[in-house]
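Can you keep this structure in mind? I'll have questions shortly.
Here the complex is missing a single protein chain, while all its other protein chains stay put.
The block that comes next holds subunit A.
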Amino acid sequence: MSAPVVSIRNLSHAFGALTVLHELSLDIQPGEYVVLLGPSGSGKTTLLSILGGFLQPTNGAVLIDGRDCTHMPPAKRPTTTVFQDYALFPHMSVGANVAFGLRMNGVAKAERQRLARETLALVGLKQVLDKRPHQLSGGQRQRVALARALVMKPRLLLLDEPLGALDLGLRRQMQEELKAIQKRVGTAFVHVTHDQEEAMALADLLLVMQDGRIVDQGNPERVYTQPSTRFSATFMGENTLIDAEVTEISGTTATLRTALGTLALDRPGIRKGKATLTVRPENLRLGTAPSGRVSLGSGEVAESVFQGSYRKAVVRTGSGGDILLKLPVDMPVRIGERVEVHAEPRHIGLLQE
């Protein structure tokens, strides 16, 4: 692995008596798209502000290309930010907005106009150079803000809920373009959002934050199917959590006992004691478990609702609680029927906290 662009070391931050970041450490690789996902108050925006230099951390260090930038002002840092409400200068044309940073750095007029035009073309905007920001649509403003930050050729681009102000359709479209632009320029991006779908679609590295801590990190697929904490299991989408206890370990195979019965899973690095099983509703099926799938136990179908692209069902197990399923619509389900619920082992998450 090459040297990281950004190293965050033991970063803590407190506003008065309230600690919002706890001893956070993280490396960001060149060209990586990092998404910080968390509810409001989880510290994700604070972390972004510290990376941008708008906030001085109480403790810890931020290294960019190995250089300590912890107390470097935003103007001097090789980072730029796309702000949540874009923060475009309303009294300047789009061209002047994009060229502003170059102007501050003493780039000659002709050169900065050329670069501004080039960067606007990169984000898919060509004919707006002389317009004022208030003449543009939300999506166009978003692109101008992106161009204004990209034209500086930062080592790290910070995006604070950049799609939050757009309506859903446009958000999904911009999300794809954002990813494409990032791949084209190859700059490392750090993107803050509370939209899980956006986070999963964009991230190379997904960080789930809660109460000032990174509670899960990895590629989005892993975080989604095999969350490593109870919080990330429940924060992202629907999930069924089943309490379990690891009673026996032989080799890498662990035997677990739940209120619904026992099952065996091949999981290295597990220890005896309390555990939680997590399964996404779309990975569960009904009926007798075929070979290669693991039965989680049985219960009675309490609910079956047609939802268009899937059928939502709830299996009530009594002692084990309710299990939520998203089944193919053509699968017949009768309410009151006694059924067995099973899943593939790789779709079963195992938490030990």
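Keep this in mind: contacts are C-beta pairs under 8 Å (C-beta built on N, C-alpha and C of every residue); 3 or more make two chains touch, one makes a residue touch a chain; residues count from 1.
Note that contacts and distances are computed from a predicted model.
Matching "Probable peptidoglycan glycosyltransferase FtsW", "Spermidine/putrescine transport system permease protein", "FMN-dependent oxidoreductase (Nitrilotriacetate monooxygenase family)" or "histidine kinase" against the UniProt entry of the left-out chain gives the name "Spermidine/putrescine transport system permease protein". Between the chain not shown and the residues A:G38, A:G101 or A:P227, the one that touches is A:G101. Residue A:A87 is the one among A:A87, A:L170, A:A201 or A:I249 that touches the chain not shown.
Summarising the interface, subunit A meets the missing chain with residues 52-54, 73-76, 79-81, 83, 85, 87-91, 100-101, 104-105, 134, 148-149, 152.
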